[in-house]
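Heads up: the structure comes next, in C-alpha cells.
Let's turn to subunit A:
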Amino acid sequence: MIVTQFLVIAAALFSLGVYGLLVRRNAVMVLLAVELMLNAVNINLIAFEAVIRSSQAVGQVFSIFVITVAAAEVGIGLAIILMIFRNRQSANVDDFNLMKF
Partner candidate 1 sequence: MSWEIDYLALAPEIIIVVTMLGVLALDLVLPRPLKYWTATVGVLGLTFAAIPLIIMAVDDVGTRSMFEGSYVVDEFALVLKGLFLAAGYVTLLMSVSYIESDRYYQGEYYFLLLTSILGSVVMASARDLIILFIGLEVTTGPLFMLAGWRKGDLRSNEASLKFFILGVLSTAILLWGMSMLYGITGSVDLVTISDSVALIAGGSVPGFEPLLGLAILFIIIGFAFKVSAVPFHFWAPDTYEGAPTPVTAYLSVSSKAAGFVGLFVIVYVALPAAVDIWGPALWLLAALSMTVGNLAALRQENIVRLLAYSSIAQAGFMLVPFAAAAVSGGDQLAVGLEATVVYLVIYSVMNLGAFAVIIQGARRTGTGDIEGWAGLGKLDPRLGVLVAVFFFSLAGIPPLAGWFAKFIMFQSAITSGGPGGVWLAVIAAVNAVIAFYYYARVVKTVWFDAPAEGASEAEDAPVGSLGLAIALTAVATIVIGFYPPIATFFGEATRTLITAAGG
Partner candidate 2 sequence: MELFESGWGLTLIVFLPLVGALVNMAIPKTNETAVKQWSLFVAVVTFALSLLLVVNFDYGAGDRFQFEMNETWISAIGANFHLGVDGISLPLLVLSTFVMVLAIIYSWDHWEEPHNPRGFLSLMLILATGMNGTFLALDLVLFFIFFEVVLLPMYFMIGIWGDKSKRRIPGFSKEVETRLYASIKFFLFTLFGSAFMLLGFLALYFKSGDFGPRTFDIPELIELGTSGAFSGTFAFLVFGAMFLGFAVKVPMWPFHTWLPDAHTAAPTVGSVLLAAILLKLGSYAFIRISIPILPQEAENWAPAIAVLSVIGIIYGSLACLAQTDMKRLIAFSSVGHMGFVMLGISTLTDVGINAAIIGMVAHGLITGLLFFLAGSMSHRYHTREMSRLGGNQKLMPVMGAILAFTAFASLGLPGLAGFWGEFMSLLGAYNPLESLRAEYLGLFRTAMVLGAIGTVLTAGYMLWMLQKVNLGEPGEEWVGHEFHDADRYELTAWVPLMVLIVVIGFYPNVVFGATTDAVVSLVNTAFGEGAATTAAVTDVLGS
C-alpha cells in the first residue's frame, strides 16, 4: 500500500468537486460538490498521517477540524439557500445576476 494511491483518489474527488461546482445550477448541488472537495482534503490528511505517524496524530486532528468546519459551512450554505429561495422561489445560482459590471 502506497500513499499515492489514496492521494490520487483525493485528487480525483477534488477535481470532480470543481467540475460540479462549475456546472451545477442548483445551489444545493453546488454545495454537494464542495463537500466532495473538502472530503478529498480529508483523504489527503489521513493518508499523510498514515505515513508520518506524528506523535499527536496531527493529520487526524486536522481532518476532524475540517469535518467540523465543513459541517458548519453546510449549515451556513443551506441557510443562505433557504433565505434566497424564500425570496426568489429558485435555488438556481445562475438566476442571480442583479449585480454585475
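Just a few scattered comments:
What we mean here is this: a contact is a pair of C-beta atoms (placed from the backbone, for glycine too) under 8 Å apart; a residue touches a chain by one contact, two chains touch by 3 or more; residues count from 1.
Picked so that all candidates are chains of the complex that A comes from, given by their letters.
Please read all numbers here as calculations on a predicted model, not as lab measurements.
Chain contacts in this complex place subunit A in touch with candidate 1, from the set 1 or 2. Here subunit A touches candidate 1 in the complex through residues 14, 17-18, 21, 27, 30-31, 34, 37-38, 40-41, 44-45, 47-48, 51-52, 54, 58-59, 61-62, 65-66, 69, 72-73, 76-77, 79-81, 83-84, 87-88, 93, 96-100, going by the rule given at the top.
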